[in-house]
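In this view, the complex is presented without one of its protein chains, the others remaining in place.
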Amino acid sequence: MNETLIDATGIEVTYGNGIKVLHGVDVSICRGETVGIVGESGSGKTTLGRALLRLVDVSAGSIRFDGRDITRLPEGEMRPLRRRIQMIFQDPMASLNPRHTIRRILSEPLKLHGLAKTAAETEARVAKMLERVSLPAVCLDRNPHELSGGQRQRVGIARAALLEPDFVLADEIVSGLDVSTQAQVLKLLKGLSADLGLSMAFISHDLSVIRAVCDRVYVMRFGKIEEEGACAEVFANPRSAYTRLLLDAIPLPEITPGWLDSKAGVEDAA
Amino acid sequence: MADVTASPPLALPAPRRSAFARHLKAMLREPRVAIGGGFILLLLLVAIFAPFLAPKDPLEQDLMLGTLPPAGYAGAEPGYWLGTDDLGRDVLSRVLYGTRVALTVAFVAAGLAGLIGTALGLIAGWDGGRAGRGISPPPGISVGLPPGPPSVPLGALPGSRLPSRTAPPASIGWTRFCRVVRAETQAQASMDYVVAARTIGFSRLHILLREILPNVAPALIALVSLEMGIAVIVEAILSFVGLSVSSDTPTWGGMIAQGRQIVYQGWWVLVVPLTVLFATVLAFNQLGDGLRRALDPVMRR
Partner (left out) sequence: MTAPLLSIENLNAISTRENGAPILRDVSLTLERGEVLGLVGESGAGKSTIAKALLGILPRTVQVTGGAIRFEGRDLMTMPSRALRDLIGTHIALIPQDPQTALNPGRRIEAQLTDALRLRRGLSSKEARARALKLLQEVHIRDPERVLRAYPHELSGGMRQRVLIASAFALEPKLVVADEPTTALDVTVQKQILRLIRDMQRTHGTAVIFVTHDLGVVAQTCDSVTLLYAGKVIEAGRTADVLTAPRHAYTKALLAAGPRYDRPDSGLEPVPPSVFEALRAEIGLG
């Protein structure tokens, strides 16, 4: 199971106004593994995720998906591949079309990729997935704003999983959620990932979540990779000072005298 | 929905009525929609049933009955409720028939402008870049111009049938739609649900029409109504200037032009069509404004 699914080398992304956001990033993800991409705001982690999905143009470097070079693949050829590369978004309120019903949001992708030939088959698949993500069937006729935050996030997960992709990018998907909702969503995600044999890239600023979910981790800062490695290694023996900084900044839910006074973060310049 | 017990995964969302029912109710409750819309509906009925409602033939001239005042004034002729013009034609009947021209132009011109403007706006808003720039200069230029004057040269085009009457207002009106749709499309295109649609693999056309357009449409509803009001005015201006049809077919603008010339002998020939024109445009404006008010808070949840 060590076959490389995604292999990105030397990724550079420059925005239209000339600002370079990624300075030569190398990332590889094997089949079945969950990789964490952690960084603060401005680290480029979100841009890296979108570059991997070919949602932003890459100004230099190459991306190989399942052995195929997709770096500059025209959109027409990219589209059939898209079923295999899916994404779950941070804000499900924004990533679900407010004017569509949940049924439509979940059914249309299935029809597009021909994963269900008849209406009955579509219904059945959607119903099964709803049950898998613990959403009540009445949700189908509702609009996104009528569901709770946790429920919306589960719709987002269901939408991605329904297409049975090879790879899923989870972009800060639990950032706005309560601890208990977060735990539910992550448990669901881990379960689905195991069932479907998914590879995942999990973007987050929260190292604690990454530790609990990912096998390997990339630490990003200012558009570059500061450190990478197996989670166990990186967390136990962080090599980069920045990684140590990130770890040190997390308050654990047990009283640690002196934590507050120990070496703090970078002095924020004005 | 602040349902604090939503943590358990099986908490149900609240029951609700269909979106259409809610929108309809909101619209009808808004006085501007009810009054403005009601008036337009009335005009619509008048236009359709003009032959049955008009007491006289609008084209029939009778020089013996020229410039007679409306009912209630000295010298009024029974049967000619709003008087006659200098050629003896019944003012009331002409105004009623004039509704046909006005409303036809309103709907067709606004419809055309809406279709063209929306289509171009969607394309421009999505790309934002090259295609967008190609489409935008005309809207930019026409920002400062009232719709009348540019329409005039267009109105001078030959032909006195419907196409030549609806083309001028539509040809300027589309820019209004284009601008609004373009801005809305640009705003929506950067939203995550559009990105999600792209990751799923929907084609650009599908995304524009099935994902973005439904979210842009509410802004258009009010705009269409306003555009209809503008179209009516433009048509009136063209008929006033004589660039529209022959003076036989009754149009409000034409009546106003005529009435202006004999205003001292028969003020009603000017005042009646002017009042009706004013009321119609006001009704369209109010309808548009009311729709915007009624639909916005429902949408903005």
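As written, the chain order gives the labels A and B, with residue 1 at the start of each chain.
Basically, contacts are C-beta pairs under 8 Å (C-beta built on N, C-alpha and C of every residue); 3 or more make two chains touch, one makes a residue touch a chain.
Everything quoted here is computed from the prediction, not taken from an experiment.
Peer 1: Which candidate, A:Glu3, A:Asp69 or A:Asp178, sits in contact with the chain we can't see?
Peer 2: Residue touching the absent chain, from the options given: A:Asp178.
Peer 1: Have a look at A:Glu40, A:Glu123, A:Asp141 or A:Glu164 and name the one touching the chain we're not showing.
Peer 2: In the complete complex, the chain left out is touched by residue A:Glu40.
Peer 1: Just checking the interface: what residues of chain A touch the absent partner chain?
Peer 2: On the side of chain A, residues 40-41, 149, 178-184, 186-187, 205-213, 231-232, 235, 245-256, 259-261, 264-270 touch the unshown chain.
Here, only the chains that are shown with their structure count from here on.
Peer 1: Any idea how many Å lie between the Cα centroids of chain A and chain B?
Peer 2: Their C-alpha centroids are separated by 48 Å.
Peer 1: Show which residues of chain A lie in contact with chain B when the two form their complex.
Peer 2: 53, 55, 79-80, 82-83, 85-87, 89-91, 94-100, 108-109, 112-113, 134-136, 138-139, 142-143, 145-148, 150-151, 154, 159, 163, 178, 180-181, 184
Peer 1: Spell out the residues on chain B that touch chain A in their complex, using ranges where they run on.
Peer 2: Counting only chain B, the residues touching chain A are 1, 3, 6-7, 9-14, 16, 19, 191-193, 195-203, 211, 214-215, 301.
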